[in-house]
Each structure stands twice: as C-alpha cells, then as structure tokens.
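Data first, discussion second: the structure below is written as structure tokens.
Each chain you see keeps its place in the complex, though not every chain is here.
Labels A, B and C are assigned to the chains in the order they are written; within every chain, residues are numbered from 1.
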Amino acid sequence: MNLILKISGKFFDEEDAEKLKTLKNTVNELTNEGYRVGIVTGGGRTARKYINIARQMGSNEAFLDLLGIWASRLNAYLVIFSLSDLAYMKVPESLEEFTQAWSYGKIVVSGGFQPGQSTAAVAALTAEASNSKLLIVATNVDGVYEKDPRIYSDAKLISKLTTTQLRKILETSQSVNAGTYELLDPLAIKIIERSKIKVIVTNYNKLSRLTEIIKGEEIASIVEPE
Amino acid sequence: MNLILKISGKFFDEEDAEKLKTLKNTVNELTNEGYRVGIVTGGGRTARKYINIARQMGSNEAFLDLLGIWASRLNAYLVIFSLSDLAYMKVPESLEEFTQAWSYGKIVVSGGFQPGQSTAAVAALTAEASNSKLLIVATNVDGVYEKDPRIYSDAKLISKLTTTQLRKILETSQSVNAGTYELLDPLAIKIIERSKIKVIVTNYNKLSRLTEIIKGEEIASIVEPE
Amino acid sequence: MNLILKISGKFFDEEDAEKLKTLKNTVNELTNEGYRVGIVTGGGRTARKYINIARQMGSNEAFLDLLGIWASRLNAYLVIFSLSDLAYMKVPESLEEFTQAWSYGKIVVSGGFQPGQSTAAVAALTAEASNSKLLIVATNVDGVYEKDPRIYSDAKLISKLTTTQLRKILETSQSVNAGTYELLDPLAIKIIERSKIKVIVTNYNKLSRLTEIIKGEEIASIVEPE
C-alpha cells in the first residue's frame, strides 16, 4: 500500500530536530505496517521570509511562488537527511522526476513543483502518480473545523466529510479561515476526486500516533472523495 | 510590451502547414508593432489519441496528463521550427526553464508544464513571469459565449466581461459547454486576477487580423481581471 | 540473457490498447523464460504527421528527424505506462542515458536517440551496450522477403539469411521494397556485424507467440551477422 504524507511548512519553523526524529520513527512504523511512504513538505517561515522580501522589491507572483518552492525544497532535504539511507537522495522538481524517483523503491521527499500549485496539490499529484489511495495532511490543527479553531474556541472538528462538503467550508470561510484553506486548495480537491484518494487531516504534533490515526483510533478528520 | 499567445491544440490537428505560416506572419506583425511575444500550445488530437490509449490500459490520471503535456510539446516544436531564427530553440518544461529562456530575448514557445495544470494555466503563468499584461487565447470559436455556439445557433458572443462573470458562465454551463471551459480553467483565472492580466479570446482562424483584434477593431471577447 | 525488442512505429497507429496488453504479456513471458528485455519503439503515424507538416514549412532534414524522434518517445512512454512497475520510468534520450538506465535492472524503453540514426540503429546500439546477443525486430510483415510481400503475392519469406545477403536484398530492392529497408538500415547492420548480434524479424501481430518464435517453432526470418 502506498501513502503520501504532506507536512505543513510550519513543522520546520523552529531550529529543533526533535520533530524530525519523531517523523523518522513514524516513517519506520508505517513501513513496518506495510506502507510505502512518499513525503511532501511545505515552505513555512523560510518561504514567507523570502517571499516578503521579494514582494517588497516588486517581484511578480510567479517569482514569489518560485521562492516558496525553493524554500520548501530546503525542508525536504532536512527530511531526506534525517531519513538518510531510507530516502531517495534528491528532491524531485517535477512530477516526471518524482515518478522516476519513486520507481527506485525508496522514500521520496518532494517540496513544491511549479508556481500556481500549492504543496497540497503536489501531495495530491504524487498520490495519484504513485497510485496511493491515502493522503495524510499533517498540519498545526487537529483536523477540519466548521470555523477557524484558532479564533473560535467553540469550533467543532468534523470527523468525517466529503470533498463537496469540504469545498463548501473552504468557500464560505475563506476570509476568516485562511488556515483551513491551506489544507487543500481547489486543485488538490479536484485531483483527490478524480483519483478517489482518501484524505486524513491531522495534527503534526500527533505524528507519533499516526498508525493509530490511520486505524481511526485517534482524533482527526477524514475527507472522502466524491 | 510583452504578450502571451495561447493557441488551442486543435490548431494543429490537420496535416497542413498553412496555419503555421499565418502564425509566423502574425508574430512578425506583432513584433513590428512593438510586442515581445511568448507562445503556449495545447495538445489537440495527438494528446487525445495517446491519452485514450493509456486510459484503456488503466494508467492513472497523472500519467494521462503527462502524455498530453508531451503531445503539446510536439506542437510547440512545430511552432519553433516554423519561426526558426526568431525562436528560442527549446521548449521549456517548467516555469523555471521558461524564465531562463525568456531572458535571451527570443520568442519562447511552451507546451504544458505539469500534470494538474492546463495549458491555459501555463499561458497565464508565463504571462505573469514575463510581466505581460495581455494574454491572447486563440481557439476554435470567436470568443466567450453565453451558451455553447456549436450547439445553439443563437448563442451571443460577449464582447466584454469580467473574470467574475466568466467564472459564473463556466460554472453554470460546464456540462453543455465544455469547449468554453477549456478556454480558462480556475487556476488560469486566479493567476489572471492576481496579476491583473487582460485576456482576449479570439478565433485562431482570425490570426491574420490579430493586431486589429488587439486594437478592438475586430470581433473577440475581452476578459478584464477583477 | 539480454534481449532487445524493436517494435515498428506502425504498432502504435491505432487508438487501441489491446496490442499493448499483448506486449505486456509477452514481456512477462520473456522474463519468465530468463530474458532481461529492452524495448525500442518507432515513430509511426504520429512521426509522419509532424514530419509532413514541418517539411511543408521547409524545415531542414535534421529537424524533421528530431520530430520523428520525439514522436517515437511518445510511443515509448505508452509502453512504459503499460508495463508500469516493471519499467524504468524515463525514456533515455542517448546511449549514455540508456546505459545508466539499464544498470537499474528494469525494462528500459527507448525511442530514437539522434537525427541520422533510425530506431533500428538505436535497437542495435542498445543491444550492443547491454551485451545482448539477440535482437527481435517486430514489424508489419512476417519476416524478410525476396520482394515486397505487400505488392507481390508470390513473394517468399527467407527463413535464414546472413547480413551480407540482407544487405544485397536491401540494395537491389530499395525502390520497390521500402518496407523492408526500414527493418535494418546500413548502420544497424554494421553494428549487428561488429558485435555478432543475431536478429529475428517477425510480425508484431505474432507477439503472443514470441517465445515460440525465438525457439524457431514459428515462422520468422533469422539474420545471422557475418
């Protein structure tokens, strides 16, 4: 069974290797459970820093996206170096490169591919190309909420929803709930639907319990493609 | 002034070089008018043929997209060879490659970049990266219609519309009007809006009158970003 | 034992996946019989279409060859996608890339390499570089004939011949028998001779009986290097 694990860029914001060690253990556990794992990393604070400087200089949006992509690849290399022998030693820069990398049988860690595509879309695309039927989105909240949990303390986590429902939440809440929007953009949802990929949204602080989360024994949101 | 010209893949469906010669003349005229031109080509019948075969074999959607991308690059090379010395001699395979190619000062001809992105989105991205404020979409109808002109003989061409209006037309008419949908997908519209790029939708059979179309002296649809 | 299988571009002319499924079965059978397989694909109708358009535009012969090469690579990707996990996921674009690809132990599928080299010559070169002593040429006739079997209904298939004899047939019959000429051009023959590679010419419609053909239990022509 193949599985793609998307890790939010915020995961890499602190100068701390502990999280990466937990990630390594999680990957080992998943491997022991019979999963072949691909990983996609976001850009996080490094991306935001470079994008902010370039925006002040008047760079166009495509160039801003490129800076975010290169920052996400730095995070990808951190993951590769933490996995060492288990990982394919190069971050693929396109789906073609991913496909080739994947065929060697090791864990492939990608950052962004192209301007105009979020790393969530990259995660969906690599899930599709690797025939994975499961995509884990690890972020800084516990799942999908009806309203932004960082603003509304009474926001309720939705434990099961369809892509149609997710699309509606994203549309209505976009202004107040940018955080959720990052989880899965319209392109990612389209790919998930066309290839029938199940998505689990969870907190990256719960990575040590990921096998339980997959089994449904731990809190998270499950998004079913429609 | 920079300008991107997106040419529908159908333009390349017949084994006929006349259209390509007209395209060359058009590019020459645009150059004389002071435009620096980039071109993006769709995949057309060749793309559909390879996608159909691979779909019968059960290939995943990402691989089908890749076949379409490679077919669109064949069309891009035809344009390059017809322009010969005026053109950059390689089809860029990513926005990074496009950016580098563009900096040499020649006409750059791209096909698709990545699965999950239409060639319309590629056109919007290259417009953004080249700081073009004008994107011409040349297709097999005369512009954007309220309903599908190939079905309804009374369909009216809309000579001016906003991206919001376009989005609404695309949403409501998707089933009956797949042709229009191809013009600009959601990602293309998002990029057009964020970078304030004006779009002119016109018929590729009117390429010989493109400078007039740009001046507003010929029938076409103008889409203003919002 | 290593073996190269050259498949005529005509094999890919119809929008039909059945032949590709047969090819996959054949490759599986060959693998079970202990063969390690490399495949080379011709360009077929797609190649001819693009070459014809470019020729009308006055492109030079080297550029026409390039279009044919890119078309042959599209066919190679169809084979790769039909083989999926068994195949190396990239079409090598030179013998250097082939050599590297081959060393990973998977089935490598190549199209053309360079202008001035037919895909038959590519097949001979990849046979040489992979130390294969057997090259199968699968085409739309049953073998090598004294005269063109598509014109002369009494043309006789030659079941065994030397490269010297083949060279003579090609020279004398070139005008009436272009089909045969495609089988093996002078460069391919030169390589076959210098590296002592046995060639079997057979019909691609008999791929399901290829292991029998190799054993000599089915009609085909065997060309022995001299």
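Note that a contact is a pair of C-beta atoms (placed from the backbone, for glycine too) under 8 Å apart; a residue touches a chain by one contact, two chains touch by 3 or more.
Keep in mind the model is a prediction, meaning the values are calculated, not measured.
Count of copies in the whole complex in this file: 6, from one repeated sequence with 3 chains shown in place.
Convention: only the chains that are shown with their structure count from here on.
Farthest from chain C in terms of Cα centroid separation is A. Here the C-alpha atoms of chain A line up with those of chain C after a rotation of 120°, rounded in steps of 5. Counting the residue numbers that touch the partner chain, chain A and chain B have more than half of them in common. The mean-CA centres of chain B and chain C are about 36 angstrom from one another, to the nearest whole unit. Rounded to whole angstrom units, the spacing between the C-alpha centres of chain A and chain C is 44.
Rounded to whole angstrom, the centroid-to-centroid distance between chain A and chain B, based on C-alpha atoms, equals 31 Å.
Annotation for chain A: residues 96, 99 touch two or more other chains. Taken together, the chain C residues at the contact with chain B in this complex read 12, 15-17, 20-21, 46, 49-50, 52-54, 56-57, 59, 63, 66-67, 70-71, 73-74, 77-78, 81-82, 84.
Per the touch definition, chain A reaches chain B in the complex via residues 60-63, 66, 93-96, 99, 113-117, 121, 124-125, 128-129, 131, 186-187, 190-191, 194-195. Contacts from chain A toward chain C in the complex involve residues 96, 99-100, 102-104.
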